[in-house]
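Just passing along the structure, written as structure tokens.
Here the complex is missing one protein chain, while the rest keep their positions.
Chain naming follows the written order as A and B, and within any one chain the residues start at number 1.
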Amino acid sequence: MTGVPHPRYEVVIGLEVHAQLRTRSKLFSPAPVTYGAEPNHSVHPVCLALPGVLPVLNGHAVELAIRVALASQCHVHPQSIFARKNYFYPDLPKGYQISQYEEPLATGGWLDVRMPDGNGGERKRVRLHRIHMEEDAGKSIHDAAVAGDATHVDLNRAGVALLEIVSEPDLRSPAEAAAYLRALRSLLRYVDASDADMERGNFRCDANISLRRHGESRLGTRTELKNLNSFRFVEAALEAEIRRQASLLDAGEKVVQATLQFDPASGRTRVLRLKENADDYRYFPDPDLVPLVLSDAQIERVRKTLPEQADARCERFQRQQGLPEEDARLLCESRALADFFEAAAKRHGDAETLVNWIRRDVLHALGEHGIEIEASRLTPEALADLVERVRQGGVTAQSARALIPELVLSGGDPLRLIQERGLEAVSDTGELEAAVDAVLREHAGHVERLRAGEEKVRNFLIGQVMKRTGGKADPAALRRVLAQRLGEGGS
Amino acid sequence: MSATLREDVERVAALARLAMSEEELSRMARELEAVLGYVASLAKVDTRDVPPTAHVVPLVTPLRDDVPAPPMDPGLALSNAPESDGSSFVVPKVIEAEEEG
Partner (left out) sequence: MPAPLGSLRECREALDQGRTSSAALVEQSLARAEAHAHLSAFVRLRAERARAEAQEADRRRAQGEVRSPLDGIPLAVKDNLVRAGEETTCASRILEGFVSPYTSGVLERIEAAGAISIGSTNMDEFAMGSSTEHSVYGPSRNPWDPARTPGGSSGGSAAAVAAGIVPMALGSDTGGSIRQPAGFCGVVGVKPTYGRVSRWGLVAFASSLDQVGAFARSAEDAAHVLDAIAGHDPRDSTSIPEPAPSCAAALDGDVAGLVVGLPREYYAADGIEPGVLDAVREACAQLERAGAKLREVSLPHSEHAVATYYLIATAEASSNLARYDGVRYGHRAQGAHSLSEMYERTRSEGFGAEVKRRILLGTYVLSAGYYDAYYRKAQQVRTLIRRDFEQAFRGCDVIATPTMPETAFRLGERTEDPLRMYLSDVYTVSANLAGLPGVSLPCGFSEGMPVGLQLLAPPLEEARLLRVADAYQRHTAHHLARPPEPA
């Protein structure tokens, strides 16, 4: 809730996200980028930091970084510098990380985020401080079960391209933080820059949080929470840290600058490292690289490849397809979903009906099975065909809707399925008449009551005919035949 | 030789992961002091509005195509390792206080 999460203190949160860029090779090394490979199966002399190797910048990584910067309204700097961040760690083979320091790729920018329960539908602008490129480190495994009394080092991930996105401390609650992360994730996927999948570790978040009295303009001492690897953890960790800091301040103590880790089992944050001695990374421009110089023409070229922005598309759906805003927004939450809808709408003009099916059946099925639209085997064309067949009366809506989960999971041609399984709507008058007659005979008592004026009995009789026809009776035809058999005029 | 220089040498030796004996530290501090005094002469040079040299030969940023090279044979990757288990590099256990960002 963007409402006040703490009565006595204002919460100030800034987030630092590291997102892995979707490149096939690493940022400065030509080694392949893999997931789940055997240790040290995706390495090359450059990312092993062998004597004599040199870095060469991946052009595609630059393009993806520029896309993200443009999509978030940042200023892309015509010149930026790669700098070395020097420290020792076994999964940092060179003893320094190539990153950007004083002159990053982009600064400024913002995301307009829809906050939960807040602002009455207005979005909150969360400003970005900077975006820059850097290499990832490898993995150090300390797990005693795997490594015993030692640490095992796997360099597959060393050198993979990362984008670091730093927000201004504009967030005011854990819920806002989570909303911002979702919006950022959406943006990264929208421009195809990153898979941004927290479970797979390619979207990592560190949070900086401080408290201050309401109305105070100076920032309180902030602490850093690291290694938050799911949205749930982010909120829980921040809530825990708010409690910890608040109780310190309530007791008149000071918050000490530190790095903390969240322990989900206890629901508490604990200090990993005090920040008294700030790390001395000795940043300096990497002399093995030249400045990254980008011309206006290059940046414009990237701008043209950007997919239509979510907001513009949402607006267009409302304008062109006549969709209500809420429906348009739902579709535009994900580029893949918006693409799906548009493809279906191309084939079947009734946008609103399609949206209903998407919301009620397709998304429901996806949710049930925990998969995203990108993984759905139901094609937009298949949905369009199915919707049309229902409209024509060739199949009942009920039968058609029942097919959706299967189509989503396994794919298939719905029209063929209808035929194979004999799901065609029964609208053949002869068959219907036979079914109606049988029901009227069996439930003579209900027929009496209907004739006496109890209208609600009609639905019971309709239901019985449906049952008898295995749900395949076309409802409109059924009503007609029933009325006719009852001797009701007109209809 | 100033006490702060001696402290600086200790701090810097730790940053560079070099262990030094008392005697080595003293000697290094003396040598550094001599060299640094000499180097402080740069402070007198007027460098207002002078950009630092980024590179001696101005170059257009070279970019690499995003084509992955075939990965190195893992055996070869580990072939110089002082200690490995055949698949990972093995080092003495990292204790939490040493963990980096």
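Brief remarks follow.
The criterion applied here is as follows: a residue touches a chain if its C-beta (ideal position, glycine included) is under 8 Å from a C-beta of that chain, and two chains touch if they have at least 3 such contacts.
This is a predicted model, so every value here is computed, not measured.
Here the chain not displayed is in touch, across the complete complex, with A, B.
Of the candidate positions A:Pro51, A:Gly252, A:Gly422 or A:Gly445, contact with the hidden chain is made by A:Pro51. One of A:Val153, A:Leu450 or A:Leu482 touches the chain omitted from the figure, and that residue is A:Val153. Where chain A meets the chain that is not shown, the touching residues are 45, 48-57, 84, 86, 88, 90, 93-96, 151, 153, 278, 280, 282-284, 287-290. Residues 8-9, 11-13, 15-20, 28, 31-32, 34-36, 38-39, 41-43, 45, 47, 50-53, 55-57, 59-60, 62, 64, 72, 76-77, 79-83, 89, 91-95, 98 are the ones on chain B that touch the missing chain.
The rule we apply is simple: only the chains that are shown with their structure count from here on.
Averaged Cα coordinates give chain A a centre that lies 40 Å from the centre of chain B.
Taken together, the chain A residues at the contact with chain B in this complex read 23-25, 30-33, 38-45, 48, 56-62, 81, 87-90, 92, 140-142, 147, 149-155, 226, 259, 272-273, 279-280, 282, 285, 287, 290-293. Taken together, the chain B residues at the contact with chain A in this complex read 15, 17, 54-55, 59-72, 74, 77-78, 85, 87-94, 96-101.
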